[in-house]
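The structure follows.
Every protein chain but one is kept in place in this view of the complex.
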Amino acid sequence: MFLLPKSICLAYGERSNSIQIRISDHPVQAPVRRIDLLIPLDKDAIAHVSDRLSKSTIIIGDREKFDTDREVVDVSFSNMAKEIGNIIFANTIAVGLLLGLTEGDIKEGKQFLKNYFTLKKKEEFIPDNIRALEKGFQEATRLVKEKHIDPDKFLHMKKSKEIKDDLLINGAEAIGFGAIAGGCNFISSYPMSPSTGVLVFLSQHAHEFDIISEQAEDEISAVNMAIGAWYAGARAMVTTSGGGLALMTEGISLAGMVESPMVIHLAQRPGPATGLPTRTEQGDLQLALYAGHGEFPRIILAPGQIEEAYEVTQKAFYLADKYQVPVFILTDQYTMDSYYNVKEFSVPEGKIDRFIIKTDADYQRYSLDTDNGITPRGIPNHGEGLVRADSDEHDENGLITEDMEVRIKMMEKRNSKLNDFKKEAFAPNLLGPKDYRVLCVGWGSTYHVIKEALDKLNIPDAALLHFKQVYPVPEESIKYLRKAKQIISIENNYNGQFAQLLEISTGISIETKILKYNGLPFYSDELAEEINHAISEKGGQK
Amino acid sequence: MFLLPKSICLAYGERSNSIQIRISDHPVQAPVRRIDLLIPLDKDAIAHVSDRLSKSTIIIGDREKFDTDREVVDVSFSNMAKEIGNIIFANTIAVGLLLGLTEGDIKEGKQFLKNYFTLKKKEEFIPDNIRALEKGFQEATRLVKEKHIDPDKFLHMKKSKEIKDDLLINGAEAIGFGAIAGGCNFISSYPMSPSTGVLVFLSQHAHEFDIISEQAEDEISAVNMAIGAWYAGARAMVTTSGGGLALMTEGISLAGMVESPMVIHLAQRPGPATGLPTRTEQGDLQLALYAGHGEFPRIILAPGQIEEAYEVTQKAFYLADKYQVPVFILTDQYTMDSYYNVKEFSVPEGKIDRFIIKTDADYQRYSLDTDNGITPRGIPNHGEGLVRADSDEHDENGLITEDMEVRIKMMEKRNSKLNDFKKEAFAPNLLGPKDYRVLCVGWGSTYHVIKEALDKLNIPDAALLHFKQVYPVPEESIKYLRKAKQIISIENNYNGQFAQLLEISTGISIETKILKYNGLPFYSDELAEEINHAISEKGGQK
Amino acid sequence: MTKIKQFEIEQVKTAWCPGCGNFMILKALQQALKELSLKPQQVVIVSGIGQAAKTPHYLNVNMFNGLHGRALPPATAIKACNPELTVIAEGGDGDMYGEGGNHFLHTIRRNPNITHLVHNNMVYGLTKGQASPTSEFGFKTPVQTDGVISEPVNPLALAISMGASFVARVFCGDTKKTADIIKKAIQHSGYALVDIFQPCVTFNKVNTFKWFKEHTYDLEDHDSHDRNQALKRAMEKEKLPLGIFYQNEDKNPFEQQLSVHENKKTPFIMRELNRQKLKELLKSKQS
Partner (left out) sequence: MTKIKQFEIEQVKTAWCPGCGNFMILKALQQALKELSLKPQQVVIVSGIGQAAKTPHYLNVNMFNGLHGRALPPATAIKACNPELTVIAEGGDGDMYGEGGNHFLHTIRRNPNITHLVHNNMVYGLTKGQASPTSEFGFKTPVQTDGVISEPVNPLALAISMGASFVARVFCGDTKKTADIIKKAIQHSGYALVDIFQPCVTFNKVNTFKWFKEHTYDLEDHDSHDRNQALKRAMEKEKLPLGIFYQNEDKNPFEQQLSVHENKKTPFIMRELNRQKLKELLKSKQS
């Protein structure tokens, strides 16, 4: 992967213990169903993916291990690994083998291993891993030489200047980078797959960027801490998954009431309850939309690309601070764990605008003397005023009230805060012909896979409308949806949650839905078929 | 109130410390804005309701206490109360006064006091309260005699056979009775206004009906206990308000995944966060709809009348047990605390059907061998089988799995469980002409107030469609909504949450909304005006 | 709003019942703050929900009146983000030991330099008289109709056994001593628990002013640095000792262990993103 200088690759944890690597001579960022080369390292691996194997799939592995009718090119990973000293080296041997088959540069491979273990402060692992890599590489040479394998079946990797400066990162890191760029200096969270990567990333870099990173006793504490941190002047976030968000629901309502900014990263996994902790789904959009009792505004962003993960996270802090509302970043296990190379990220210039004022003695935290519902935030001990945040219905001073007139004004104040946001909302992204008949609609992590599926299909009048801001539904949506003859909503969930949201927001009904909810992301080849099928069924008509 | 034999009355806590009593010679069950007689007992009381006073409002009170231009018929409640021994007797004196003015039966009044304090085991309070009642009664006679007040301005109460056997109960008691009739034998909850009444009611009657009533350390414990209780064979419920429900969100998802029946009484109050704890709102419908990560089915009922509170609660236990899903009962502070007299409730006959089987040794809790998604429930140690409930995605035995095929089947099993429910769903209630042009739509606690407003308006082509089952949206809804030329949605919240739900469920858009969100229920007179206004604006057209 | 000169708000209208112990606690707290010569702007009171938790509405300080049971996490975070603030978490026994029990445990573990005031009236006041975690065995309420059947929490023993660095109990009837111990708790560097016996005249007819007078006595001849002895005294049941049970000045507070405050004292809002380092870190991810 790291050795794919003339290509773009994508990898993600597909089983508890499997990884898909896609190598191409043009940028690819989506998984496919088809498997060209399978290196099964454990007994059940072939069975797990059996429905994805075709006649042309090459399998390389410890032949005696597998109870299969299929041809297996015999390579004794276990023996080789044990020779080096531990069965876990089978992984690195496999990487070496792959590198050999694709004629990659072994020197760079070695260098990567050195860097990797040095960074992890596990230098003692370097020599054995290098030996493993070499073994695998040599084994590839042997396979080719002994004609077990035709080397021309594989792409040969060459260096490319074009992507020399690209970053190779996964979604979790992109969110972490975005948070740092957005001025995040406080994270309180409770570990939960697949969201933990962000907590780990910010913890690792806490020293460099002056971040307080606290593992809370539970998610309730995490969200309440983060709101406290905003109150005291920090830019704070939490990262969690569905079950954790469920526990934060009351805290989100608190943020709504005290008009605290808040940034919540929600990495979705299949539910309900514990569900499939290491799999992917887009099943918690409605939870994010309605989490919290009572009525208050919020923003929900859902990056479709690694670049967007960086972009929207950074922006989330700005929006939260400016509009004093909770901002959600919705990702999923697929986004968190997928890597591909991207162009360098730009680092924001200029001072981070905090929208915080130095208070006067007569400061009122909830002054109604505002025309957009937003009262400038004060911070304790920054100025002469007192800052009173109150979870009860309150008056302008933040003191508990039962005055019905004040109640109405405060409800209207809070719920009007996003009126101005429209101007800086993220419009949906239209890809493909402007004069489409068929419009595929996606949000969040499905960006690349839908795009690639459409590219494959090459239907002249089909386009993709992708949303990285899912709520409030951007105003342009109506215009786009109206134009389509057939709308196909594509979601990684059971109920088509975003389609429902679009329907209430635009009044336009969406009849065709392609939904996947087995815990895996879409595959571009599989999705292309489904889109094709959906179009031919309806003839591209409503 | 208790002395209103020839009338129906309604009362509810309108301020922390005020009560509205409505007396009529025909059944009334809705509050009005207009105040005929005001008995302010504290200094601020007049100011609190000043916008509801008209020229004809009579005010009786300690004249010197109030800083008002209005005429106050002077009655020295405080002095009289202090004479008896404590300022708190002012309440009972006021009741005596009212009784006197309406020529009620003082004997029955005394009897009521005796019964009331005997039941509360506070017999020592009887004599003083009787003295207070008498004092008030005599004071009424004086006022009439001295011509301070014209007795003909008041309805005179006469006994009526018709309502002799009526019950006088509030919403909390009706839910409690419904729970008992539904076979509830376990309640675990954490106190929270306005939901606590149900916990108190069931605790008070725990001995008579063999109920385990446990005050949990928090709402999370409460919901998890209740799910455990169902697992062990009980019929369990929780009662809570918005903030508590927020905390139960994860537990609700657990019920969804383990396919546990669950009954959740949610008494709404204005949010967000702590909001207005003693006021009313219908602001948590969407929270109930989407609480819980992941996707699973649920039922949401919302009684509009005290009789319905009894009916749907009883049914909730049946539905939960039969369909193995969480069933919500949505009420609000207004419902909880309002009293009026209702016809006697019928007590269910026959054995309560538990839908539980005695297991064989090869019992599978999540057997897919079912055509409606519902696997019969077993209970530990009831039969030879083992009962395995699992919050992970699981196989038919309830054991954790990552098999994608099983995942798909289980998702489809769970989400198909309500297919059969349609047959026994609660249809919406149509009141008024069948050939309506204008259709007012309400749900939950607004039943009586909309009905009365429409009765007042007496528009020949306006009808009310009231939902006591709000989710799944009953199938008949489309038919009803289609027929209307103008749909007016009436809700005690800010966003018109039920209108949104109707829109996605039926595809019909609802343009006119009457919303109230100041913490108070609708008043029938005020609502009549608003409906009238809404109709004339649109001319009864879409 | 009145001028912020002192901690009293003029003409404050409380939601408390006449005669409630909360008035005394309010007074003691104002007294303590005044004696410490703190500026109101420097003080943040973080509270939950309940009658006790309304206290910060009635005095002139910064206030974060959050959720029922959840005062300690924001209090910890506020102190962590700005160690120059004097942070007090305040609430009732239900708030802090019931709904908020888990935060109680873990805040003790963290040992932030905050003061934790718990109005312990052995009942849920605001919600009208249900049992609280400190209600005595057998205490009858509309929900606990047969009386409480669980063993009451002993917050002092719990805190001491968990390693809390300052643990005290007072009775609000003695306003002077209450003020004095609150003052010491604020001065203590680290987490300081003050469990405050407070009669609820409306819903607790058992643990009245008289009862507290009769069932308490002042700790004397006690070495507040001896943890085992402190635990023993905390477990006394017949008569309940009042005073400082335990104190450990050697524990490093949470926020002082955070690297963010190691070299800089700048408040968070004044800090800027280190763009250079971000650029470098991004570069390190080049493939």
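By letter and in written order, the chains are A, B and C; residue numbering begins at 1 in each of them.
Everything that follows uses one rule, which is that contacts are C-beta pairs under 8 Å (C-beta built on N, C-alpha and C of every residue); 3 or more make two chains touch, one makes a residue touch a chain.
Please read these numbers as outputs of a predicted model, since none were measured by experiment.
The chain not displayed here makes contact, within the full complex, with A, B, C. Within the complete assembly, B:188 is the residue of B:29, B:129 or B:188 that touches the hidden chain. Of B:34, B:158, B:382 or B:538, it is B:382 that touches the chain left out of the display.
Considering the whole complex, the residue from B:171, B:398, B:444 or B:474 that touches the absent chain is B:398. Residue in contact with the omitted chain (choice from B:149, B:172 or B:226): B:226. One of B:62, B:139 or B:218 touches the chain omitted from the figure, and that residue is B:218. Mapped onto subunit B, the footprint of the missing chain covers residues 2, 4-5, 163-169, 173, 177, 180-181, 183, 185-186, 188, 205-212, 214, 216-218, 220-222, 224-229, 231-236, 250-251, 254, 258, 341, 344-345, 347-349, 351-352, 354, 356, 361-362, 364, 379-392, 397-400. Although one chain is not drawn, its touching partners on subunit C can still be listed: residues 98, 100-102, 105-106, 108-111, 133, 146, 149-154, 157-158, 160-163, 227-228, 231-232, 235, 251, 254, 257-259.
Taking the complete complex into account, residues 190-193, 196, 199-200, 203-204, 206-207, 213, 215, 217-218, 243, 273-274 of subunit A touch the chain not shown.
Note that only the chains that are shown with their structure count from here on.
Subunit B and subunit C, compared by their mean Cα positions, are separated by 37 Å. Note on chain placement: the centre of subunit A and the centre of subunit C lie 40 Å apart, centres being C-alpha means. Centroids built from CA atoms put subunit B at 42 Å from subunit A.
Chain contacts: subunit B has residues 243, 273-274 touching two or more partner chains. Touching two or more other chains at once are residues 49, 67 of subunit C.
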